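In what follows, a single structure is set out as structure tokens and then discussed.
A single protein chain has been removed from this complex, and every other one stays in its place.
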Amino acid sequence: MFAFTDEQLQLRESVRRYLTDHASVRRMRELMDDPIGFDRQSYQGLFDELGIGGVHIPEEYGGAGLSYVELCIVLEEMGRALYPSPYLSSNVFAANALLLIGTAEQKAEWLPSISSGEHLATVALYEESNRSNVADIKQCVTDQSFTGTKTFVLDATVADVFIIVARDGPDPISPLRFWLARPGDANVHCAPMQSIDTTRRIGTISLENVQVERLGEATSDTNGFDRFIDFASVALANEMVGGAQWLLESSVEYANNRVQFGRPISSMQAIKHKCADLLLEIELAKSGAYRAAQAIAASDSAYPIHASIAKSAANDAYMQAAADAIQIHGGIGFTWDNDTHLWFKRAKSSQVLLGTSEIHREQLLDRLDLLEAN
Amino acid sequence: MFAFTDEQLQLRESVRRYLTDHASVRRMRELMDDPIGFDRQSYQGLFDELGIGGVHIPEEYGGAGLSYVELCIVLEEMGRALYPSPYLSSNVFAANALLLIGTAEQKAEWLPSISSGEHLATVALYEESNRSNVADIKQCVTDQSFTGTKTFVLDATVADVFIIVARDGPDPISPLRFWLARPGDANVHCAPMQSIDTTRRIGTISLENVQVERLGEATSDTNGFDRFIDFASVALANEMVGGAQWLLESSVEYANNRVQFGRPISSMQAIKHKCADLLLEIELAKSGAYRAAQAIAASDSAYPIHASIAKSAANDAYMQAAADAIQIHGGIGFTWDNDTHLWFKRAKSSQVLLGTSEIHREQLLDRLDLLEAN
Amino acid sequence: MEWTETLVRNEVRSFLETNWDAYKDLLEWRNKLIDAGWGMPSWPERWYGRNMPQSLQSVVAEEFARVGAVSVARTGIRLLAAETLLAHGNDAQRERYLRKILTGEETWCQLFSEPGSGSDLAGSTTRAELVGDDWIINGQKVWTTSAHHADFGLLLARHDWDVPKHQGLSYFILNFHQEGVEVHPLKQMNGHASFNQVFFNNAKIPRSDQIGASGDGWQIAMTTLMHERRNAGNIFVEARRRGDFNGPIYEQEAEENKILLEPYTWYPQRAGRVDLVLPRAKATGAINNPAARQEIAKLMIMSRCAEWTALRARAAQQQGQPQGPEGSLGKLAGSNIARQAAKVHTLISGVDAIASGEDGPESGIIAEILLSVPAISIAGGTDEIQRNIISERVLGMQKEPRMDTGPFKDVRKN
Partner (left out) sequence: MEWTETLVRNEVRSFLETNWDAYKDLLEWRNKLIDAGWGMPSWPERWYGRNMPQSLQSVVAEEFARVGAVSVARTGIRLLAAETLLAHGNDAQRERYLRKILTGEETWCQLFSEPGSGSDLAGSTTRAELVGDDWIINGQKVWTTSAHHADFGLLLARHDWDVPKHQGLSYFILNFHQEGVEVHPLKQMNGHASFNQVFFNNAKIPRSDQIGASGDGWQIAMTTLMHERRNAGNIFVEARRRGDFNGPIYEQEAEENKILLEPYTWYPQRAGRVDLVLPRAKATGAINNPAARQEIAKLMIMSRCAEWTALRARAAQQQGQPQGPEGSLGKLAGSNIARQAAKVHTLISGVDAIASGEDGPESGIIAEILLSVPAISIAGGTDEIQRNIISERVLGMQKEPRMDTGPFKDVRKN
């Protein structure tokens, strides 16, 4: 174990080739000014050409029936290419919520259209109270009705259906549950939010007395939220290490070509050692991300530990890579026309979504303790 | 303000010259195997030749009547030279306890003989419960009698008198007070403790039903302990930046002389940049240490903030300098015969005495908050 | 004449009593100041000054501040141009340019950095060829602040490719008002465009606008850079509030400053905005999070110690003590502080950190900090160059082997 199989390597290769052909940086720069922010045609190609709309979704729901490892390979490549699309929000997060919590009927209703790209779904997690710790959600559903504003919702303005996370009743310790808000409700209002990362669109959705449908049974276990966040963190961590790797490669290439004082700056220890340290940090983060994906794929009960490790290591490696890449590029790295800042901004948005490293480190020790206690 | 005066620079110069003449590393290495651990003759010379036995002790108690700034200059030079002596324990810590808390009678009784070197005194702070946070003292004095074991007592085996810190009564929130245990009591037992830093001797003292004398009045304010610790931390921080400076200088000198691959290693960016970063960290720590000494000298009410900053900055700078110095020296820096490890060990003992950086950082925010509230 | 503090104070005070009037026209007032020598009193008497020691300048400034008197134009890099002309220009050049620098009628910029020579300024490849009585300039400069409204530029260009790189450079005054010069704004990752690229396509410089002799370029540029380092921070000198005073002249001055300072509005964000940390930590509740507290405290400690280090350097200098290492460390300290501040702001804000513009905390200032901090360890000499300088000049460590000592045409370049 722990080496990718030949099939997995082929999957990586085909996704990379597809994104090289269909998701150039030039195209991405055009999309940054686009109100939609992604290319419907290349997104649809993921389904039609590559068949990765539902990598980890069972075949009965229209997916490819592969494991979380394959999903994470796809995400790593998308992170590397900084591919702007609702794939993470719809095909991963929303699909996960359905897979983990939904009833058989709900899965049958929604997963096939998500897997085919027909519907875009997104999960609304953030609100005023949980900026730092995503679990500090206060808003609630009462009598199947929800009123409130969710923020930092990925791809809010293009989604066809929302999965709202809210407490099941007004008691502040009521369990967190997921609720479907059907499209087309007149009391649902979406607006884009300005973000430093224009390759990952966010928005607000405001709901007023909107009837929502609970995902899963009322009696289902109350750990669904934690599980969802862990799965999401692992997915994001894999996307992140792909981006970090791109930054390192582009920095090394630049340093090999950039001459100052009569020699390439890649011959200077300050630059060489920075890159060596970065390689180490990124490879460690990759191991964390891969291991966590594997733990989920293998239903390893220790996966929450691996999820904390993966997100924390990816946060630190990606931000370090982003800062170092700009530094290695020097002044040119701070300009708009150079591509480095696009990955820098993605690193920043990834770092804060689903918890900074401090949150995950604190959680890791709790979880290690819990594991030992069991 | 903030530049040393000419007199202060002269004081520094004369202490440095004295220590160069009387406290060579060779002599220090001999003393490391000595049960006493310091050179009585050179220690006595501090009083007789240099007149710095009571730098900051008022003239009426036999001192030089200078300020805390001058005391800290002396300590910085001692730290630089790694001068092994009971100066810190007796002339600084014990003298401070008397100055800050003692009654006029107690000062008159003890300070002159401490200032002249006739008596060695030491303050016993640590016990089983306060290894990490020195304030977590549990032992207490009841009916003027103390039973318990104090550990990590500086120069325990050579001290003539002990100042025990203990709670005033069995209630765990009773105020912490300082108590004199007179010399010669049969129920006081001292033993040396093995320490990684053999240039700073520590020991245990065990007392059983020993009658102790309270320092100061029973009604005196209960902040004496905090004040004592802050003063002590500032003194130690100044000692530490002297040691850090020595490590940097010796590393630069070694790097300028050490040739590998046909060039001095000081021409390699990895070494140059390490030294530049270290210089920055040390100079910042010096500023913190000097500023705190000045705040105490000027009775600036913000001195607790400066004390936290000074100790924390000195901890980090000294340990970094110690680790970097060994790394720059390479294999030779790890050998016993090279001097670097002696400063490394002092850095480590200084780092943990009176609180690691984490403690001081946490305290700093409390204190900033308090200052703002007032 | 031997200046003393009392003498200076009395003279300035009497001059201001007689002449200062906030209802005068700015240009008129400045010309009067220039003629009287109170605009740049440390300059030579022949060139609008009073030959006064630098140390007494603050007395003059105090008296100006006391009555709210406006001084000569000082913002931007115009004074670097003036100091360079004073040190290396000829009298005709001083005559032509100095007064209008001080009146503010003509603005200047610095044309040193190039796309291929960022850290390595002396590796300039902008080409200067003498054709008849004109130098013909071809090439490109970059990182040029204020080029879009500059009248003149201080230009470093190469006239000789057969000698080692530092020896083949010359120094010119370039007039922006000509066809061969194009200025394009250079947009940064934080959305601002504080800098420009300047392209020369057979731009012309009359021989009379060369400063010094051919080959003196590097040495003269060092003078400019020395003044730049000395004035670091002074760039904002005139931006101070004049809340207590009123008069139309202040509006004229404010208008001038507004244009000049526009490119610098994000500079405080670049430095990390340590001032915002505690207030925001309290507002968000992050002050109660022990992990955040550690990082905030680290920042506070670095920041306070760096301030004190700067004070220490200044105090030692004022007491005439030999310069210690403290003075050369500020830039590197600033980078570390800014980086830690960005980390702390992220930690405090959580997901809010990425919301920008009006959607973001502090009306987008937090987002702007996060996108501006990367510049501080690059602009004006990267951290790596700073560490080289500190290790060589302060610590006396050895230089690296040089690969660029031969004739410049043979040196490997971009």
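Read from first to last, the chains carry the letters A, B and C; within each, the first residue is number 1.
Heads up, the rule we're going with is that contacts are C-beta pairs under 8 Å (C-beta built on N, C-alpha and C of every residue); 3 or more make two chains touch, one makes a residue touch a chain.
These numbers come from a predicted model, not from an experiment.
One chain is not depicted; across the entire complex it touches A, B, C.
In the complete assembly, the contact with the undisplayed chain comes from B:Q194, out of B:Q41, B:Q194 or B:S299.
Of A:A181, A:V252 or A:I326, it is A:V252 that touches the chain left out of the display.
Interface note for the absent chain: among A:T147, A:Q194 or A:Q269, the touching residue is A:Q269.
When the omitted chain is restored, the residue from B:M28, B:A244 or B:I326 that touches it is B:I326.
In the complete complex, the residue from C:P53, C:P206, C:P279 or C:P401 that touches the missing chain is C:P401. Within the complete assembly, residues 1-3, 9, 248, 252, 255-256, 263-264, 266-269, 271-273, 275-277, 279-280, 283-288, 290-291, 309, 312-313, 358, 360-362, 364-365, 368-369 of chain A touch the chain that is not shown. Contact between chain C and the unshown chain involves residues 290-291, 294, 400-401, 403. Across the interface with the omitted chain, chain B contributes residues 126, 131-133, 151-152, 193-197, 202, 257-264, 268, 270-271, 323, 326-327, 330-337, 340-341, 344-345, 348-349, 351-353, 356, 358, 361-362.
Here, only the chains that are shown with their structure count from here on.
Chain B and chain C, compared by their mean Cα positions, are separated by 44 Å. If you average the Cα atoms of chain A and of chain B, the two centres end up 51 Å apart.
Multi-chain contact residues of chain C, defined as those touching 2 or more other chains: 384, 387, 400. For chain B, the set of residues touching two or more other chains reads 268-269, 273.
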